[in-house]
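Before I ask anything, let me first share the structure, which is written out below as structure tokens.
A protein chain is absent from this complex, but the other protein chains hold their places.
Just so it is clear, A, B and C label the chains in written order, and each chain counts residues from 1 on its own.
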Amino acid sequence: MRQPGQICDSAIDASLLREDFLRAFDWMLLARVLDEKLAALYRGGKIHGGVYLGTGQEALSVAIGMALRKGDVFAPLIRDGAGRLAFGECVLDAVRTCLGSCLGPMRGRDGNVHRGRPTEGILPMLSHLGAMIPVVNGVLMAKRFKGERDVVGAVSIGDGATSTGAFHEALNQAAVEKLPLVLVVANNHYAYSTPTSRQFACESLVDRAVGYGVRGHSCDGVDLAACLGTLNRAAELARSGDGPQLVVAELLRLCGHGEHDDAGYISPELKDSPLGRDCLAVAKERILREGWADETGIAIRRQTQVGAVEEAVATVLREPGPDPFKESWYALASKHLSESHEAV
Amino acid sequence: MRQPGQICDSAIDASLLREDFLRAFDWMLLARVLDEKLAALYRGGKIHGGVYLGTGQEALSVAIGMALRKGDVFAPLIRDGAGRLAFGECVLDAVRTCLGSCLGPMRGRDGNVHRGRPTEGILPMLSHLGAMIPVVNGVLMAKRFKGERDVVGAVSIGDGATSTGAFHEALNQAAVEKLPLVLVVANNHYAYSTPTSRQFACESLVDRAVGYGVRGHSCDGVDLAACLGTLNRAAELARSGDGPQLVVAELLRLCGHGEHDDAGYISPELKDSPLGRDCLAVAKERILREGWADETGIAIRRQTQVGAVEEAVATVLREPGPDPFKESWYALASKHLSESHEAV
Amino acid sequence: MSVTYLEAIREAQARALAEDSRVYIYGQDVGGFGGAFKATKNLAKEFPGRVNDAPISEDAIVGSAVGAAIEGMRPIVEMQFADFSTIGFNQIVNQAAAFHWRTRVPCPIVVRLPCGGVTGAGPFHSQSLEAIYAHYPGLVVMTPATVEDAYSMLLEAVAIDDPVIFCEHKLLYYHLKAEGLPTEALPVGKARIARPGRDMTLVAYSAMVHEALDVAREFATEGTEIEVVDLRSVKPIDTDTVVASVARTGRLLVVGEAWPWGGVTAEVVARVAGEAFHLLDAPPMRLNSKDTPIPFHPDLWSAHRPTARSIASAARHLLRL
Partner (left out) sequence: MSVTYLEAIREAQARALAEDSRVYIYGQDVGGFGGAFKATKNLAKEFPGRVNDAPISEDAIVGSAVGAAIEGMRPIVEMQFADFSTIGFNQIVNQAAAFHWRTRVPCPIVVRLPCGGVTGAGPFHSQSLEAIYAHYPGLVVMTPATVEDAYSMLLEAVAIDDPVIFCEHKLLYYHLKAEGLPTEALPVGKARIARPGRDMTLVAYSAMVHEALDVAREFATEGTEIEVVDLRSVKPIDTDTVVASVARTGRLLVVGEAWPWGGVTAEVVARVAGEAFHLLDAPPMRLNSKDTPIPFHPDLWSAHRPTARSIASAARHLLRL
């Protein structure tokens, strides 16, 4: 039944519902608005460290989040604001983590995109690229041990992260263990400044699937309908016992690597190519074309999201940061085994 | 011209000369005789640590050694006695390293299969599987910087080592850099006791080639002619600018993982399959069939090798081990930067 | 019935598997084969589906253990040799070690490292890496020296909520024996006075405890009483017990098999010098291996690591004998 390495077309699921599309569009809008706000806060000096946005990658990201259910597990990467929201992360978690509020899930200990709530299935990324894939494998192994069925684990990575040993070991492990893993590669054609020509030499990253004995899917990452269709199908296949699914989407990041970066290295040809279209604009066009909403309706939707983001930011800006004197400086869960190492 | 991922058949090169075959056969014989002697020394308690043999893998290994020329570089693995000899390692180096003679290239500092002479193009393996591939890449990068053309680097690994992150990062790096790397996977169907079903899920390891954008070759590792043909072709392609070549040979190890291991885990079906044939016996049959030599001729050839091995062993058994009091306990080449760390 | 150090490790795992359904074992050749050293012998048969062969992918092995642990399991990972844990290093020191601190979700994995030199093993099958792991916050590093500790500490390693680096010494696997398995044990974090004495404190851990005891026995015949402290775990270090011993003896020698720069001996000496300076009647001393990779040849190897002989010579120096 299972055909390792078979590559599915990014067919637009004809039965795709208006509702789904609009719901996805709303999350994309929210993610975009949130990103813009975070960028503004960064420029205003309110955010310590970096800010990493998902501009241009919302369609793919939201499709991951929407393909998952409660009980699934998701390890997002730096450009997954939309997917996080769609999977259930609240705006407050994002804002609190970026601003370092002590009320956020990371309590000021970790920042920006390194946030998550493992007990709710969102794993906080390790900076080391590729390193979340085996962790999701492990969560899926645990769920199998515990007899939880019908679960899926999704991991998001970039084209650059496919060059890591972690990617290889983990995808192979998932294949050997036939885990319900959906590994999504957002090929945005650059890893920081490095073009794919310096990153890999295969025609398409989806050609890697056959070498692992897993199913490969490719899709147009600018096209929301294609993303929703592909991710749904991949998640369903994983859920129903088909083993790991490798999804490769082609797109472009429409922002810097982080907000400190002007992305001057991105080739004008790519920007002018179909890859360079803004997935949010493309989705909006589709909505207008299908008559699912009109300009005013979309403007109202956007305003709703702006309101939500502004409210969250206003709240968090009033929240305290962590207090170093109240901080318990123990890394261990077993407090009695911690050492104090005080100088004096 | 270059077709990434194209899989070459293990076609027996019709022009293969009697001379080549017999030369290869002699190296295989020598390797087998040497292995048998090392096993005997091990059983006799003369060898510290382990002994790792290449029994059953001589045809593939010798083909690697013979496909290389002076100026090439070779990183053999634990089952490459034959390839080492064919590439130019002398029997004394092997025996000295196994017995810990201070006159050997490793001077008693490193042992058994961890031997080499980097200045002569044989790299001493690191135990960590896969770790020699990027090192050979680096040697090839250096040769390119220095303007040395027409060189090839060969690395030998097992099926198990294909699961390492090192394998992936390095093969991908070689592909990006279009290095003249020949990466030979001896799929002997077990990694220590672990069968391939617990190691990977693809149909064939050669299916990995396309995902790296490199050419793949598969061959019957029990058939010397096939091995010579495949390795020659791969090396020639690499030498002539075709980029990395992934060679996957199917075979079986006809010994334990090391001499401490009875290999009781190897499935009887595999042993009874064509993979379980002894490549040396198969090569001998071919020689007899072709009339390239008769039984007596082969027996004489074998005796020559026995003589060479016995002589080397007799020599080395009289050689001293390293003297800890004469040993300079410095890890650094820059002696002046070494610290003594003496307790008293 | 006598039990070896290795059997104790096997028995502890068998008991953990039997008593706690969250426990599973994952590592190369740990299944039907029972592991390169046979530490999981028969366990795959006794606990079907819970003792599983892994591919040669230490990064994924540890990474998946982290994932399973945060999802409620209690994985025990076997590295085939401690030396190969460098491949799983990132997942150990950055993923596992920091997870609880970042998220409040505990990450109870045990990574079993067959450590230390044996004759003929060479530079990459002999390493003692406790210092590397102890340096990172968020890990507990255990270094049992006895059959009893191998058993009880491994059980405790599985029980506690933190990632544990469990350093087993290969030299002890087959030769070190005890009458039976222990029924009670010191808690992790407490050092043990392996032999009392009033003239000098000799701190050791793992296999070096036995070299230290040899020296103490030898010195006792000459009327010098060396107190041997077995650290048991090197993170945390039970500084109190060490300092209390130094208070009795006034002299300190710390021995470790690892490399000399940094590490356990430096940490113990620095703590005692800092916290108990005035208890010291003589400069504290350290003895480590030499600062080179671990040599293959037995004659080099025994000159590379501390032995009863080199410890005795350092002790004589410290005691001005």
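Convention: contacts are C-beta pairs under 8 Å (C-beta built on N, C-alpha and C of every residue); 3 or more make two chains touch, one makes a residue touch a chain.
Since this is a predicted model, take the numbers as computed values, not measurements.
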{"item": "Contact list for the unshown chain, restricted to visible chains", "value": "A, B, C"}
{"item": "From B:170, B:222 or B:287, residue that would touch the chain that is not displayed", "value": "B:170"}
{"item": "Contact partner of the left-out chain, one of A:100, A:153, A:221 or A:276", "value": "A:100"}
{"item": "Per the touch definition above, residue among A:165, A:216 or A:244 touching the missing chain", "value": "A:165"}
{"item": "Touch residues of chain C, complete complex, unshown partner", "value": "83, 86-87, 89-90, 93-94, 97-98, 101-102, 123-124, 131-132, 134-138, 235, 258-259, 261-267, 269-270, 273-278, 280, 282-286, 290-293"}
{"item": "Residues in chain B touching the chain absent from view", "value": "105-106, 109-110, 114, 116-119, 124, 126, 128, 131, 133-143, 145-146, 165-166, 169-170, 172-173, 176, 330-334, 336-339"}
{"item": "Positions on chain A contacted by the hidden chain, ascending", "value": "47-50, 100, 106, 108-112, 114, 126-130, 160-161, 163-166, 191-194, 198-200, 265, 321-325, 327, 329-331, 338-339, 341, 343-344"}
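Keep in mind that, in the parts below, only the chains that are shown with their structure count from here on.
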{"item": "CA centroid of chain A to CA centroid of chain C, Å", "value": "40"}
{"item": "Centre distance in Å when chain A and chain B are each reduced to the mean of their C-alpha atoms", "value": "43"}
{"item": "Residues of chain C engaged with two or more neighbouring chains", "value": "54-55, 57, 59"}
{"item": "Shared-contact residues (touching 2 or more other chains) in chain B", "value": "163-166, 198-200"}
